[in-house]
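With one protein chain removed, the remaining protein chains of the complex are shown where they sit.
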């Protein structure tokens, strides 16, 4: 259940409204944009609705709810900047959708007037995967706030954006801690191990040199984390090892907190193992989290 | 410039086609779906087009191009499963869009018939942020392939999916190595440090206990990575520290490989620093990468 | 600022899960569908963010927030029904998007897998118009819940749906009271009167008789509320009165609570009238609403 | 069957074309926008295709067809304003989609270049609900025309917009008359009564006072139309009455003109009642409407 | 101006309704689908609104209007097939969007429930180009109707589909005649000639042999219409001739009926030529077309 407290989470004050192509419109990016506050709020809350681990579900609901409060703060900031749009033709030209159809108010659009869509969200129902998506999402939101700060001179707006930007780093830290607490090896996802040999082969699919001097480089991404580079057959190389290999469910290292794998029991990973997993999950939940 | 080699990257063979609501349709998820092969190919290639670091641009083009080859493999796999759809009314009922409008062929739709959209992509133009998005994207693709494996019994299909699934882990390792090679502290994004104190406050925005026994937990995500938990004012807590704080561009730890920050020079981070950054970037590129 | 209380607004219990094409999937219509709970929550909350009348803003925030709590209830109901989808191939076939990409969890899609979009929302920034949109939205949500009830036999589900359905009528009553409290004549919108004579002419643009006996009828909609029917020139009638007529801003009956008209003061309705309006608005707000 | 008469419904004449960010672009809002003429034409016509009451179907086809004629008028008005866009670079910058891809002609986009989508439509197949949606749609279209008038100084354009604006009020009156003619009590929707007691409870989900002095008000919307205000448990109140209550199909007051309820006869409302309803419907149709 | 005649253009009668995944749902493809009747109606009508040649504008309005009448016929056919969906749970499962949200009526969705979007339309404002788009659109619609015929056994439905299918060929003939009447050489588009030599080079970008025996073929498309095949540099060929070449506006063969080229007069093709073109256009219009 949600409750709305009329006090804004951050007290927004601005100096001079800046409607024409300006901060007001750019800010819409963080209201109804792909990496904006509604996207964050919905991604985490819906992951939370789906989460079977009560402890990390609490985390997802904490942050999902805070992002809703941010949406409200961004909305207040935009409205202050949009004010002149109501009566000023020149300001209205900058964004007719807001000025004409929206009466100068905010709505769930990004800076180019695209309606918000759930296609922005990354929700897989696998907790460890979702946490990775969230860490990346927070990094994206951070960089967008930073760019918004770079394009305004208004002190009050800068400070409000700094507040919101800071919270993304807080959340990034929290999601990272939650992922770490699952004790999964860095490249473990799900329950099926990747094919040996093939998984170590970095495939060099782009070669040569461009007109601008960009060449075919070798870096740590070609030869660390167990990788070795393989050349393409078109360049005289051996190509990837494509020997067929049957999937082995149950071979990947899983965490007791992992969601029960989808379709698992139709794939030879039996009921007994499921029971063990469930038990371990209960225990891990107890240990990792202390109820307040 | 691209070149197409008619040989498929993996030789797809299936036993029995499974069109009705089956693998064919489910597989569309990895063809034209949100975490499918076209999404991967486009996300990495376009990040590559934008990348100012030639060494890591090569990485992005390598993997972006390989994903195009995967798109072709998934397409071949789907076509084999869709075959009966062309002439069998019952099979056609499973997906009229494919059967009637598409003549039983593949098209850029997901498993529910939604047209592929660039809204699925995460491209920010900040290399370190984009690499995080890619790591998460690979994890999502891996788990989706695993679920597809769980829902088919056809050996050839299982093996083809295992091949594709394995490559996601390879790419995850490579993107992680590339991010690590940038030597950025774990929670550093961009050029502006978050607000002290505030950044350490984990806000407990979801409290109480549900009808299903889910409570208000404390876990590492509330008190590690420098975090401390703060209670909401509505629950008698102190709330977040909302003292206004002015952004300080240039205070965050950056990597020489970082993209030049957007709008930076309008924000008091001067030309001299930009020149130093550019020089360091050139040097780092030389060291980290050896041209083949 | 929002706060999340872990207790669901309504205690959901179901008998037998019904995943295959069943209630689970149908229910998505009220989760991420065009007339679903997120659409309601967002429409009212964003109207609330924009509302300049503090009293009716409170109303919009009350109901907008309650709809978020409903979203959570619908989510819980769906999850209970979707459970078998995780491991049962036949159930998974019913909705591969949920089963494969979503791991059997809810996401912001409608019953056919379309991603939620802000295109569903009706937000104009004119309070009286927005209230009309809300009354219609509640009626639509009511009828959809009723149809969902009609297609399930599970008692717990029926009761949960009855709870949610009832709230729509409550909200319909509240929005109607808010519109009535603005004391606007029934067909007054904005500040410009429609053209006399022309406004009374109902145009008979569809004539003749169909193969199924549907004819050209006359009903109250052709001759009440001041209307008279006008025949088309193609049928030998006089057609509409199309004499040009200049708009007269300030002639329509407005309410003191009306939003300041967009662009008004650039159109000859002067500053003095704006000041009078603002004063009346303050007074009306005081009278109509008593702070708790 | 449709017939096109080359004469425009209204003779559009403009003084000075105003392409750059101007009226031309803003006007697209009423051509291919969410509340524009195509949206109106399609919403009413498709409701008309679905309508089982021949008399009100005639109304829906009359107005749906007239809106198509309006689409043509708006198109003519836009084309006159867009003319300079064809050859003038500065004008073309204002809307590259129209200038470059569209050759300076109109297309089904809104003022921000978003393609028209059927997501804008509200079609439920329940006549009384659809009429409410139409009343709200006409109010929205009226206010948008008024805003367009406010942002142009061209007399011919103002008059054309006044014509179109006026028709929305005409239609609003007609839809209202049609709804009234169904003799349904104001808050009756469908066939199932809402839960007693619960339906009277207005839930105060937003409380406190904002930094801008917005408080927790009480207005008629909290205590008229049978409503009483209930406080949330988080604020020490009693919360809503959530006693489970089984739906009672057939208890709500219906109109003889009501569409046959969806799924009704699977829910205990028997065939006999259906026959009575059908008879009443025939009689009502006869009385309310006189064939021309 | 449009007028609606209640008589359907074709008298639709069906034997047995076929709702479950059947013809009703498949048919939606031609109602609200990408190549359906609304798409056709809108594409031609909007091209007509934009057309500066009155004679061919008449053609576009004739066919655009007829397609609206087809939309109505398809709507009637669908409604007959959807009837059981209203009350039958099993039928409703086939398409919950139609059954639950739409009350069993038609709406502007395709066979997979995707909302119709103007992204389907091809409108460039260049008459000869638009006619080519229309010829292709009619071919697509023809093949879709043919497939629908193939999947039903109901005689009345087959005949209705045959009627609609036939009209697509009629329109294809008419659009082809209109294109031919413009007397443009087959590969002339616009006003700028392509670069000599380069335009003749067919680039062999796909080579080798696939696992399924598909090889690198040579056909008429590589060596007729003036083409010669050029091999890629990656395969040891010479690659395309990429010598820079400046555009020469005014060198391509144009028709007097061609739309005035966009931006032409900013590119050195002077006012005098424009006047000659305008004159020729008037004369051509007179000759080619005789007013009724």
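Letters are used for the chains, namely A, B, C, D and E, taken in the order the chains are written, and counting of residues starts over at 1 for each.
We adopt the following convention: a residue touches a chain if its C-beta (ideal position, glycine included) is under 8 Å from a C-beta of that chain, and two chains touch if they have at least 3 such contacts.
Small disclaimer: the values here were computed from a predicted structure and weren't measured.
In the complete complex, the hidden chain is touched by one of B:23, B:42 or B:257, namely B:42.
The chain that is not drawn here is touched, among residues A:70, A:86, A:147 or A:173, by A:147. Residues of chain E in touch with the missing chain: 3, 5, 7, 9-11, 34-35, 54-59, 61-66, 69, 117, 119-120, 122, 124, 126, 128-129, 132-133, 135-136, 139-140, 142-144, 146-147, 149-151, 155-156, 158-159, 161-163, 165-170, 172-178, 180-181, 186-187, 189-192, 194-195, 198-207, 213-222, 224-227, 233-234, 240, 242, 244-247, 249, 261-264, 266-267, 288-292. Mapped onto chain B, the footprint of the missing chain covers residues 1-9, 32, 38, 42, 46, 49-50, 58, 61-62, 64-65, 68-69, 72, 75-76, 79, 86-89, 92, 99-109, 115-119, 121, 123-126, 259-260, 262-266. Across the interface with the omitted chain, chain A contributes residues 20-22, 25-26, 28-29, 33-35, 110-114, 143-144, 147-148, 151, 205-211, 214-216, 232, 234-235.
Assume only the chains that are shown with their structure count from here on.
Chain A and chain C touch with mostly matching residues; of the residue numbers seen at this interface, over half occur in both copies. Averaged C-alpha coordinates put the centre of chain B at 36 Å from the centre of chain E. Rounded to a whole number, the gap between the C-alpha centres of chain D and chain E is 31 angstrom. For this pair, chain A with chain B, the centres built from the Cα atoms lie 9 Å apart.
Of all residues in chain B, those that touch two or more other chains are 3, 5, 7, 11, 34-35, 112-114, 143-144, 147, 151, 205-207, 214-216, 234.
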